[in-house]
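Note that this complex is displayed minus one protein chain, with the remaining chains in position.
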Amino acid sequence: MRHTLIKMTKLHCLADICLIPIGTPTSSVSEYVTKVVEVFRDSGLKYTLHSAGTTIEGPWDEVTAVIGKAHEEVHAMGVVRIQSDIRIGTRTDKHQTPEDKVNSVKAKLERNLKKEYKEN
Amino acid sequence: MRHTLIKMTKLHCLADICLIPIGTPTSSVSEYVTKVVEVFRDSGLKYTLHSAGTTIEGPWDEVTAVIGKAHEEVHAMGVVRIQSDIRIGTRTDKHQTPEDKVNSVKAKLERNLKKEYKEN
Amino acid sequence: MRHTLIKMTKLHCLADICLIPIGTPTSSVSEYVTKVVEVFRDSGLKYTLHSAGTTIEGPWDEVTAVIGKAHEEVHAMGVVRIQSDIRIGTRTDKHQTPEDKVNSVKAKLERNLKKEYKEN
Partner (left out) sequence: MRHTLIKMTKLHCLADICLIPIGTPTSSVSEYVTKVVEVFRDSGLKYTLHSAGTTIEGPWDEVTAVIGKAHEEVHAMGVVRIQSDIRIGTRTDKHQTPEDKVNSVKAKLERNLKKEYKEN
């Protein structure tokens, strides 16, 4: 017997998804990744496509709804089985965008290069 | 401007989550994994704990709500940043439980062993 | 121009792999997962099959060699594209087996249940 109804959280999150269709006629997945990107674009949430997945940002309930919608749409293309790997992060100490994360690493790479240069 | 409200899907899914707290005083994570398991148990959904994560099964909207609840609860323990890796699968061709998946592989392992035995 | 030859580390690790064949005629993956388990078994390393993947334990160089061998063997079965998700952990503070990890969580679940019981 189910005794609790969990309310969907509004926690802000960054999710990165790598969706893989199983049992497709060819080894190309770009047709399906395109559909994922289109669902993300239509959601109005911020997203970025990169070579190992697609990143999407927003409240937990909306982000997970959009990823679920992507599964539904890829099933509607005739794919009977889908496996996704999702890396999802939440933090309560500060707001950080995907660009902030990359810029923070780039600044440190530059700082280290300057330090090395001075030491030599 | 946000133009669409995505409705959360009811698609049945199997999700396996590995939750990692960041910036904790010790390298032990079992206190937090325990919380995840307790949230899963209280949800009424079927779940299994294993050494590399915890598997949970049910409709997409409930499963993702429960995982979000786990993030909230771990934040409430004082963890300001959490990163989870989620493997999530959906299929429209047939219903398959976590036990079905393991049993299917075990049957094939046994079949191959018998074949090898006969060939030698 | 490549300037460094990286020496493979002997660092002890726990790796959990979920291997997905792409472009296969059916949506069943158990034939391929069976092959992965057989490669792991033949390696002599400790491994455990569960519903969301297979865990393997040992020195980094051997574990990654065995996973690479699994990719090779699944390709040899006629699969032209494979995508794996690997969760891999290393620690220098103590040795922990997959069973240790599960037992640590189970002990805390039991402790919390006893505490709740006393409080009520």
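Letters are used for the chains, namely A, B and C, taken in the order the chains are written, and counting of residues starts over at 1 for each.
Heads up, the rule we're going with is that a residue touches a chain if its C-beta (ideal position, glycine included) is under 8 Å from a C-beta of that chain, and two chains touch if they have at least 3 such contacts.
Computed from a predicted structure; not experimentally measured.
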Missing chain: touched chains present in the view: A, B, C
Omitted-chain contact residue, chosen from B:H12, B:K46, B:R81 or B:K106: B:R81
Residues from chain B at the interface with the omitted partner, ascending: 18, 20-29, 80-81, 83, 85
Hidden partner interface residues of chain C, rising order: 1-4, 6-9, 11, 13, 42-45, 60-62, 64-66, 68-69, 71-72, 75, 80-93
Contact footprint on chain A, counting only the chain that is left out: 14, 16, 18, 27-28, 30-31, 33-34, 37-38, 48-53, 55, 85, 87, 91, 93, 98-99, 101-102, 104-106, 108-109, 112
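Here is the rule we use: only the chains that are shown with their structure count from here on.
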Type of chain B:chain C copy interface by residue overlap (half), same or different: same
Rotation, 0 to 180 degrees and nearest 5, that superposes chain A on copy chain B via CA atoms: 180
Separation of mean Cα positions, chain C and chain A [Å, integer]: 23
Chain B-chain C separation of Cα centroids, rounded to whole Å: 15
Per-residue overlap in chain A, given as positions that touch at least 2 other chains: 80-81, 83, 85
